[in-house]
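Some chains have been omitted; the remaining ones sit where they do in the full complex.
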Amino acid sequence: MSNTYGKLFRITTFGESHGAAVGVIIDGCPAGLEVNLEEIQHALDRRRPGQSAITTPRKEEDKVTVLSGIFEGRTQGTPISMVVNNKDQHSHDYSHIQHAFRPSHADYTYTAKYGTRDYRGGGRSSARETVARVAAGALAAKLLEKHGISVKSYVSQVGKIKLQKPYTELDLNQIDSNIVRCPDGATASRMIGLIEEARDSLDTIGGVVSCVVQGVPAGLGEPVFDKLHAELGKAMLSINAVKGFEYGSGFEGVKMRGSEHNDQFYTDEQGNIRTRTNYSGGIQGGISNGQDIYFNVAFKPVATILQPQQTIDDTGEDITLKGKGRHDPCVLPRAVPIVDAMAALVLADFLMRQQANKV
Amino acid sequence: MSNTYGKLFRITTFGESHGAAVGVIIDGCPAGLEVNLEEIQHALDRRRPGQSAITTPRKEEDKVTVLSGIFEGRTQGTPISMVVNNKDQHSHDYSHIQHAFRPSHADYTYTAKYGTRDYRGGGRSSARETVARVAAGALAAKLLEKHGISVKSYVSQVGKIKLQKPYTELDLNQIDSNIVRCPDGATASRMIGLIEEARDSLDTIGGVVSCVVQGVPAGLGEPVFDKLHAELGKAMLSINAVKGFEYGSGFEGVKMRGSEHNDQFYTDEQGNIRTRTNYSGGIQGGISNGQDIYFNVAFKPVATILQPQQTIDDTGEDITLKGKGRHDPCVLPRAVPIVDAMAALVLADFLMRQQANKV
Amino acid sequence: MSNTYGKLFRITTFGESHGAAVGVIIDGCPAGLEVNLEEIQHALDRRRPGQSAITTPRKEEDKVTVLSGIFEGRTQGTPISMVVNNKDQHSHDYSHIQHAFRPSHADYTYTAKYGTRDYRGGGRSSARETVARVAAGALAAKLLEKHGISVKSYVSQVGKIKLQKPYTELDLNQIDSNIVRCPDGATASRMIGLIEEARDSLDTIGGVVSCVVQGVPAGLGEPVFDKLHAELGKAMLSINAVKGFEYGSGFEGVKMRGSEHNDQFYTDEQGNIRTRTNYSGGIQGGISNGQDIYFNVAFKPVATILQPQQTIDDTGEDITLKGKGRHDPCVLPRAVPIVDAMAALVLADFLMRQQANKV
């Protein structure tokens, strides 16, 4: 009962990794928004497996089909359903994992919760579910675009290789200029090398995606429980493999004094209210203050590795699991469009909530 | 429209810092739970101002009154309302802040959002709202207790002073043995010293609260969007001054290889399924796996400082703000019961959701 | 977990009939709405016991106190809490009903559901809960007033005495001109006579409240499940003692042919789109069409009668219940402000939802 996200711009996703299809229903997208299916497909292509040498070589086209809600190129105010068929879902042999509880996967927890699981791969716990999020997020981004809001995510850390520059010193138009999606070429090269090294040693590696949201007017976000950063945090933490979220000064900020950390207000020459620093990350009291919003999302190393591992089966017996198949050595490059999508969904929802909120 | 938290065990809080009262309605607490008002009051006392030399010397009794939902010592299945009156709410002079946008407070963002704000202190954005959370959390903890689940939070970092031991090496019964609520005496002393130093320099300092949840059965948490850690993250990020959340291996985990990070399953001598390591933080695929759940919450330094600061007023003019009053140099000690409360509320909700989930 | 109503303009009520207080939290009321407490009190006075010879002679002042959310005469966008204390809640003797399952009351069903109940009167199932709704509805009506929307309810039937005129032939300003709240004086007199007769025979009688909502712009209501009339229906059916709801042509309309029942559109001289008849009751496809909305709400006779009745106690044993106390012989006159309140709450919510719904 938790496959729905959002209060007004609301998505419900469905589909298992090796079932017939994955998809999404968007309920609440305002009517009259122009939709270009190519833009949605473009977002899916950024998430697609097999897109580069450092992602899984698995080939899936991930072509989106719209079943409802869009007519003559515009949203109708009715639920928009988008479906992506899974490929070859019946052709594989799952006998090696059917009874195994793979380490740091959700095989055991799904079984404990539901008394059953779809053992053909990750089932519902697979990151394939994020196809649906990316499709929906592309639509949310269209709505944001109308309001001058942009969302840009990039890889800022892989393993111990950390991009040292703040986003303000980067050209965020260069995110897609390399396959790891780090807008700093030199750092990107080192990251790619590290991912290749992990891959070649049949291992995996984690990292961080950073996200910058620009053009948000002051006033979005809802106190007390639905603070803008609390919803962003939930949305990010709901993405597979995410272990942490911080915004603005984040975990580093705890070391600071109030006198350093406080963002002083001033009025700029155009008469806009601004802050001299932005440790607040564009959010104060859970509400946007008109400055850039920025945050970091930590991803653990992929759990599927091609080395043998000790674990147990569903009778509790010890087994050695032999990994096989084609998997990502590092999710970070493909996580970028997912972070983009979830951020766009959060913002679109708050935009609508704020519109509601007038006498 | 966001003063409600939880889906089944649901709380709605109300009240401004300098209005008549703050309070909470709990809707959904199961009937028949024995309630001891002293336990609720005890939780409030741990949060109370003026409790030690390193909190604000402001004196507030924060006595809780129950208006409904409890009869003859038991919950009735009906909404439980608890109210704490504010003290002396009319006696102060707010002229120094009435028109100021205080740095890193929510004065500006509330005004931008609502076109108005209660200028008598923080109003609704004040951490005084957390009184209501703590009262409700104490009730949630009673429900968890029935199921053998305990929540224990403590201060693990103040400024740069970081407790180096993992929770497994601490005695969590010692949390309240000192005023900073760090269960390691030596570290606690250093933390207290740092807070005093910040206070004496009319400044403030941030820190980290760590939380450990024990006794959670495998199976709590709801994929896909309401993952257990995603809800914990949202709940924690909704607390005033929080800037980040991480669970299990967290931000450090991104540096690891999959082969290191994966938690191998084994069956212990009692026949229980366990993992040899717990980088997963007790949660896999958003569902508890029966191991301990642990996470960290980052708090920024308190924004109210007693030094003069540059900012603007509500006409956009530069002003110098002269802090006054009695404030906390560090929220961490008083944040501990708030983290406890929010964790208990999240778990109680998932417990009820899991109970619903059967054929 | 169902003491909350509304999606954006959202109320949560609390309180038992013989507990300390009843009250309401309104979460989502837009900021900046001017609030006059006297208007809220006036609505409560229309619902108050003891207001006339045909209501219960029980005297309760029902004075409302605001604990939060209103500052300097305006809503702040924060939760508005309103509380009405119960009178003398400890002074009565409940021994005659403590163990009884009163016929057609909720004593048995609450006990079956919760394993417990507050036996001091109806507890949470008492219509005293509607105090909270009326207070909240008065605020919703203020919001509607800003948009030119009015809600007017009246008693159209008591027992078999049915007002034969449609609302279009009535002067809706005359609703409060008599104690039964029927705007047709002759019919009102007959109704009053019937209620007095029921009262004098220690019995009770049912009836119908009709409601007319005028000034609603075309476009309010949300397909598919939250149709405007579906929400109105739920809201009305949630009022104590309600047994039925119909709008527009209602149950009589089933006898008609489509060719009679269809409301033809035309454009009036001012260029407004109108319909020549209004069997649709101002709603088509769940969305308002700009014509008057009207509906009927059926109330059963009050279950508390002052005659002895056969029933059982909570051990299943037969008992004879001897009614006592002061009760309403007919709820209809006091139900009018409750219907007004619920209709206003439904409309205010849809108004906000419609505001959200734009690109």
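Per-chain numbering from 1; labels A, B and C assigned in written order.
FYI, a contact is a pair of C-beta atoms (placed from the backbone, for glycine too) under 8 Å apart; a residue touches a chain by one contact, two chains touch by 3 or more.
From a predicted model like this one, the values you see are computed outputs, not experimental measurements.
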| item | value |
| --- | --- |
| Given 3 placed chains, full-complex copy number | 4 |
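Everything that follows uses one rule, which is that only the chains that are shown with their structure count from here on.
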| item | value |
| --- | --- |
| Centre-most chain [mean C-alpha coordinates] | B |
| Chain at maximum distance from subunit C, centres defined as averaged CA atoms | A |
| For subunit B paired with subunit C, centre-to-centre distance based on mean C-alpha positions, whole Å | 39 |
| Whole-Å gap between the CA centroids of subunit A and subunit C | 46 |
| Rounded Å distance between subunit A and subunit B, as computed from the means of their C-alpha atoms | 26 |
| Multi-chain contact residues (two or more partners), subunit B | 1-4, 13, 110, 113, 124 |
| Complex contact set, residues of subunit C against subunit A | 8, 28, 30-33, 77-78, 143, 146, 223, 352-353, 355-359 |
| Residue numbers on subunit B that touch subunit A, as the complex places them | 1-5, 13, 101, 103-106, 108-110, 112-113, 124-125, 129, 157, 159-160, 198, 203-208, 218-227, 229-231, 233-235, 237-238, 243-251, 253-267, 271, 273, 275, 279-281, 283-290, 296, 298-305, 307, 309-312, 316-318, 353-354, 356-357 |
| Subunit C partner contacts - residues on subunit B that touch it in the complex | 1-4, 8-10, 12-16, 19-23, 25, 27-28, 31-32, 65-69, 71, 74, 76-81, 83, 110, 113-118, 123-124 |
